[in-house]
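Of the protein chains in this complex, one is absent; all others appear in place.
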Amino acid sequence: MSGEAGDATTPVALLRARVADFVAARDWAQFHAPKNLAMALACEAAELMEHYLWVDAAESARVTDDPARRQRIEAEVADVGICLLNLCNVLGIDLASAVTHKLGEADAKYPADKVRGQAKKYDEY
Amino acid sequence: MSGEAGDATTPVALLRARVADFVAARDWAQFHAPKNLAMALACEAAELMEHYLWVDAAESARVTDDPARRQRIEAEVADVGICLLNLCNVLGIDLASAVTHKLGEADAKYPADKVRGQAKKYDEY
Amino acid sequence: MSGEAGDATTPVALLRARVADFVAARDWAQFHAPKNLAMALACEAAELMEHYLWVDAAESARVTDDPARRQRIEAEVADVGICLLNLCNVLGIDLASAVTHKLGEADAKYPADKVRGQAKKYDEY
Partner (left out) sequence: MSGEAGDATTPVALLRARVADFVAARDWAQFHAPKNLAMALACEAAELMEHYLWVDAAESARVTDDPARRQRIEAEVADVGICLLNLCNVLGIDLASAVTHKLGEADAKYPADKVRGQAKKYDEY
């Protein structure tokens, strides 16, 4: 985890390439149908969520104060990221473009000056 | 979605900053306890998975052949990405480092020359 | 929803039979591989969870005070139940036995006099 691998200088494409290389070296693409990857992503997201099951929202910000726990949560975050990047590779989706596009839509849907400080209503979610 | 927003040249940190700006403009950080973001991430992952519910694995690779469907799936992928980046912002996790570190661990755990072409066993998962 | 359909007098097997009849009338068993039903169950659980996304734990007990909201949450609970009963039908699992057996195991694992009033620790979860 040297500094040069960090978010500041790592293009999304480089992370995608690392995931692609890992998969290719094992010839695992044959198992990575979009259906299976979407399932795996949901499983990893659930494992991450498990860390926050019995704590209250306010308390949840302090879970990662414990170094051992932080390490495990970082590993779960990484697992979700790897599944997502893998899925982008398989589906040919440009993640940066998709995220930027979606933020633009959300920006129009939830105008900052109208929704400031208000939780999204369920019905609008 | 201009070319310059693409994965090839966009550092992860820039995507994170866009998500942070979106949240800050709405003063929504108050709702984004890790517990809530982990739940939101799991919900978005489930919405993505829904697109692949009744198709078989082989068939699932063709779902995105339909342009309208592809657009919706890209939007779900973006939602998962936005939740994940938001969580990284809130927890102070460097995603590139976490992914790279986890791939290194997985590389040691599943040596390419031993597992090539074999699905991960459930018990090892 | 007449009284005689209620939990007090309805054996689990009768609910299972209703789900089985619904599926058989549509010839839908062909789509209900365990893999697909497990995915559908996870999707329905996520939809239920969405109702509780932005509220705090304490506040979550009051979400169903709103009659319209209660109705939607009951529908999501039903969807989860239907998927679970469907899966029991397909896998030939006796739900009452499985639940009773698991409660017996949990009773031994978490002795009442030792864990009273303490949240399960994550590591023990």
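The first chain written gets the first letter, and so on, giving A, B and C; residue counts start at 1 in each chain.
Assume contacts are C-beta pairs under 8 Å (C-beta built on N, C-alpha and C of every residue); 3 or more make two chains touch, one makes a residue touch a chain.
Because the structure is a prediction, the values reported are computed rather than measured.
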In the complete complex, the non-displayed chain touches which residues of chain C?
1, 5-16, 18-19, 22, 25-28, 30-31, 33-36, 38-39, 41-42, 45-46, 48-49, 51-52, 55-58, 60-61, 63-64, 70, 73-75, 77-82, 84-85, 87-88, 90-91, 93-103, 105-107, 110, 112, 115-117, 119-120
To test your reading of the contact rule: which positions on chain B touch the chain that is missing from view?
39, 42, 46, 50-51, 53-54, 56-58, 69, 119-120, 122, 125
Residues on chain A that touch the omitted chain in the whole complex?
31, 36, 39-40, 42-43, 45-47, 49-50, 52-54
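What we mean here is this: only the chains that are shown with their structure count from here on.
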Tell me the shape of the graph of touching chains, choosing from line, ring, star, complete and other.
complete
Could you tell me the distance, in whole angstrom, between the mean C-alpha positions of chain B and chain C?
28
Round to the nearest whole Å and give the separation of the Cα centres of chain A and chain B.
3
Which residue numbers or ranges of chain B touch two or more of the other chains?
31, 36, 39, 42, 45-46, 49, 52
